[in-house]
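Here the complex is missing a single protein chain, while all its other protein chains stay put.
So that you can tell them apart, the chains are marked A, B and C in the order they are listed, and the count of residues begins at 1 in each.
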Amino acid sequence: MSSIWGERLRISLFGESHGPAVGVVVDGFPAGMTVDLERINTEMERRRPKATVYSTKRKEADEVEILSGLYRGRTTGAPICGLVRNTDTRSRDYEETSHLARPGHADYTASVRFGGYNDFRGGGHFSARLTAPLVFAGALTRQFLEVKGIHIGSHIWSIGDITDVAFDMADITRKQLENLRSMELPVNDASCAELYSQLIDEARRDLDSVGGIIETAVIGLPAGIGTPYFCNVEGKLSSILFSIPAVKGVEFGAGFTITRMRGSKANDSFYMDGEQVRTKTNNNGGINGGITNGMPVVFRVALKPVPSIAKAQDTIDMKKMEDAVLEIEGRHDTCIVPRAVPVVEAACAIALCDLYLTQFGYQCL
Amino acid sequence: MSSIWGERLRISLFGESHGPAVGVVVDGFPAGMTVDLERINTEMERRRPKATVYSTKRKEADEVEILSGLYRGRTTGAPICGLVRNTDTRSRDYEETSHLARPGHADYTASVRFGGYNDFRGGGHFSARLTAPLVFAGALTRQFLEVKGIHIGSHIWSIGDITDVAFDMADITRKQLENLRSMELPVNDASCAELYSQLIDEARRDLDSVGGIIETAVIGLPAGIGTPYFCNVEGKLSSILFSIPAVKGVEFGAGFTITRMRGSKANDSFYMDGEQVRTKTNNNGGINGGITNGMPVVFRVALKPVPSIAKAQDTIDMKKMEDAVLEIEGRHDTCIVPRAVPVVEAACAIALCDLYLTQFGYQCL
Amino acid sequence: MSSIWGERLRISLFGESHGPAVGVVVDGFPAGMTVDLERINTEMERRRPKATVYSTKRKEADEVEILSGLYRGRTTGAPICGLVRNTDTRSRDYEETSHLARPGHADYTASVRFGGYNDFRGGGHFSARLTAPLVFAGALTRQFLEVKGIHIGSHIWSIGDITDVAFDMADITRKQLENLRSMELPVNDASCAELYSQLIDEARRDLDSVGGIIETAVIGLPAGIGTPYFCNVEGKLSSILFSIPAVKGVEFGAGFTITRMRGSKANDSFYMDGEQVRTKTNNNGGINGGITNGMPVVFRVALKPVPSIAKAQDTIDMKKMEDAVLEIEGRHDTCIVPRAVPVVEAACAIALCDLYLTQFGYQCL
Partner (left out) sequence: MSSIWGERLRISLFGESHGPAVGVVVDGFPAGMTVDLERINTEMERRRPKATVYSTKRKEADEVEILSGLYRGRTTGAPICGLVRNTDTRSRDYEETSHLARPGHADYTASVRFGGYNDFRGGGHFSARLTAPLVFAGALTRQFLEVKGIHIGSHIWSIGDITDVAFDMADITRKQLENLRSMELPVNDASCAELYSQLIDEARRDLDSVGGIIETAVIGLPAGIGTPYFCNVEGKLSSILFSIPAVKGVEFGAGFTITRMRGSKANDSFYMDGEQVRTKTNNNGGINGGITNGMPVVFRVALKPVPSIAKAQDTIDMKKMEDAVLEIEGRHDTCIVPRAVPVVEAACAIALCDLYLTQFGYQCL
């Protein structure tokens, strides 16, 4: 079992969708950092359900109470606990249908795993609600990385079969990333946002849902972070990215597409750009042999369509152990991708902060 | 840093391409298992360079000496150390060009990471040679899994832009997997093998290399293995799969393709097959909420083309810190994908054995 | 850094003496256990400062709010977060003298370690206040162990130079342990309690403090728990016991005294007691080669006298970096030993629960 992740920086998640609260303990965070609470709220806000076409109507205030690790506005080096109280929970929606395993959800597997004792309401501990404290931990670690000149940004690469313009992986600017952060549907090609909205709206009217792909870039990472074999950057990042509900694929640089290139094209040639070592292309996504090479680290995560849909679905009744039909009522997202953007960035920030501290040791700012 | 992976079952890799030996310590392995040495040799043989078009001409005997953890042919519960001596090493090939960073390789990043003290010969500790002990550890864990009725098999999904017939993810048999294991180029559509060989041969003649995708399936895993969030099956598997040199992408079930489905299609409906819970489709690759649901676990890994190519390449001279041109002589694979099949399966077996022991506790067979 | 302990069962501590709250996340706890809240309160009560001679006058309600991992009174398998709000904090006492390093305390070392950013009030995260959530985690794990027939109890072996009658390590009953739990000053020889009180009272009148030794016994542990070398029972237990503030020594069985025996006396002879293997003596404290042998596990922890004393003490001024004299005002314990008893037992329960789950796998009750 584990809701704990990391080595030098470790986070410990807790809470259920319909319990009293969700939260996280961040252990090993550097001392002396002035915490920008407004910045944390901005990140929390990015993840919050919005009253638009694509999102659940559950209203969550998502205010984080910091219970420890802060003194006079600065981190103390002691564990930081952030707590988010659950408010707008309607458990009755779930209790009536709790014996029906929602397809694509963890209802059945959780029931087997925990002997039927799991809190099934809203998915319990499996709920995407747990990404709220993850974003809080991400906001903290992100602020640390920014002090070190490391910046993270993302665009929605695709929703369904509509695709945005990709990053130029060998040339990504801080301004570009900051721009994306301010957009509700972050895209490189502005016309995409409208198309995405239409596609989501169509799915909603069909009582269905859609998935998509997020492309994330990290700039400013020094060369030499990571380790061959089991602490390589790809492995570290993927292990936390796959913890985000609905993620079914992770690729770095050209990813699956690199398999269709020949070596002479896939290899990123090194060259000197003044004093600095750079590569002409960046098909390896800034990572060679599991270690950063100083170029932007770029990866993509595939998010499946939200499994909670209003359409009737075949399934089983877990009490009677017989076939059944399920109709899910209530509130649910049509497309989780936009809200997943800050979550993916948070997971990325946490993993990089851990790798950074492992490499450079404990830091007082 | 870490060349150690796992929690309940842990492996500790060591060695360099041109040092005295490579090896692995397997810690936490169950006591009482009669080790099938022939079976281990079969796995080692599958990984060995072969005198065919696609492979390096280095001759490695790859005989494993088991130094500990075995008594009277059975595992004792103590750590098992397997050692493979390096024999056919021609270091001079590398020493002459060691100041030139091979594009796509770890030469530059390793040099930054280890202050230039890394053993660069043949990639040193970063070498794919380290996959030999990985396959040894995989052969052991695989034997344990088979005792528990769990079987692993793979086919080469694609090389370059040629693609094999995919697994029917909801219906994979043990016979099918065993069949694949006996093939030098394991494919579902026999005609593919010939096409793959031609494509590799073309690349070789062009002094170039090609990559590909491996699709792996695991059958017989009981439902309920894994944990929400940070010990989920996808995260565990991906963290070790990305440790295999050249892997740039990992996806489960329908993977990146699931993002183009709507929820109503992507969701795998449950139904009762007699006493057993099954799903009609298997787009989630046998995993819901990070936990196995009893269906086959299916995943794909993307392997980039071998970066060592005979063609001239632009790069930098790491001593003079100036641009340079590199021509790699000597022996290298044109396509690593066939040899990577047993490595991917080994990594998978190690991860699943760790998850199994975590769930069910220590085992004496 | 780490406020996280354990492998299969992990606890994550957070909070400071004068911050909003202290708490703990318990990860990996078995599902399906009906939590006895009254029993938890009893343990919390045992640790609370009491208005007797030996204890601080700080009034702490110490009510635990369980924020997660519980549904309908049973554990769900998800992380359990227990929160204890801080109420009666008088920070001003500390702010005036925060530049003076209290001898025997962590003021100086914490300041170096965390660049002066640590929350020094009441010792911050270093405070013995953190033992409140530790006792909560201990109460949970203890309840699990009791379901498995494993029981823990302690007596105060000594305070200052007064010594109680030791356990007969080869013969300890459940009744004896339960008896001890109900005593405010748990002792085997009833007359000791009065002597202990007098000695504490004398020290208090002298504006000084006293330490002591706790002897703890565990009965009902099956043989075969633990592992040679680095997961041995002694190492596991000691690593968490030394985390309890003021502990400076840990010994098992006859401990330091065994060094004065010859082998023929120190060795505990095995014999058959009906079907059961037992030893005649128990100088090894129920552990051979790091693994339980089925006899009671017995250990002792040495607690130094509380460093906060009212007497004037020489020290340094950490701002001016010059010699200074410190007079500590306010509230502090004269003897921490009685309040440390439930803390030692809690740490023991946590460690044994981790070892138990490691050995026997995940449990649903």
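FYI, contacts are C-beta pairs under 8 Å (C-beta built on N, C-alpha and C of every residue); 3 or more make two chains touch, one makes a residue touch a chain.
Computed from a predicted model, the values in this text were never measured in an experiment.
When the whole complex is considered, the residue among B:P49, B:G124 or B:G160 that touches the unshown chain is B:G124. Only one residue in the set C:G32, C:P103, C:G220 or C:G361 touches the chain that does not appear here, and it is C:P103. In the full complex, chain B contacts the hidden chain through residues 1-4, 8, 10, 12-16, 19-23, 25, 27-28, 31-32, 65, 67-71, 74-81, 83, 113-115, 117-119, 121, 124-125, 362, 364. Along chain C, the points of touch with the absent chain fall at residues 1-5, 13, 101, 103-106, 108-110, 112-113, 123, 125-126, 130, 158-161, 203, 206, 208-213, 223-232, 234-236, 238-243, 245, 247-256, 258-264, 266-272, 275, 277, 279-280, 283-285, 287-293, 300, 302-309, 311, 313-316, 321-323, 358.
Seen across the whole complex, the unshown chain contacts chain A at 7-8, 78, 228, 357-362.
Going forward, only the chains that are shown with their structure count from here on.
Relative to chain B, the chain whose mean Cα position lies farthest away is C.
Chain A has the Cα centre that lies closest to the mean of all protein Cα atoms in view. The mean-CA centres of chain A and chain C are about 39 angstrom from one another, to the nearest whole unit.
Residue numbers of chain C whose C-beta contacts span two or more other chains: 8, 78, 362.
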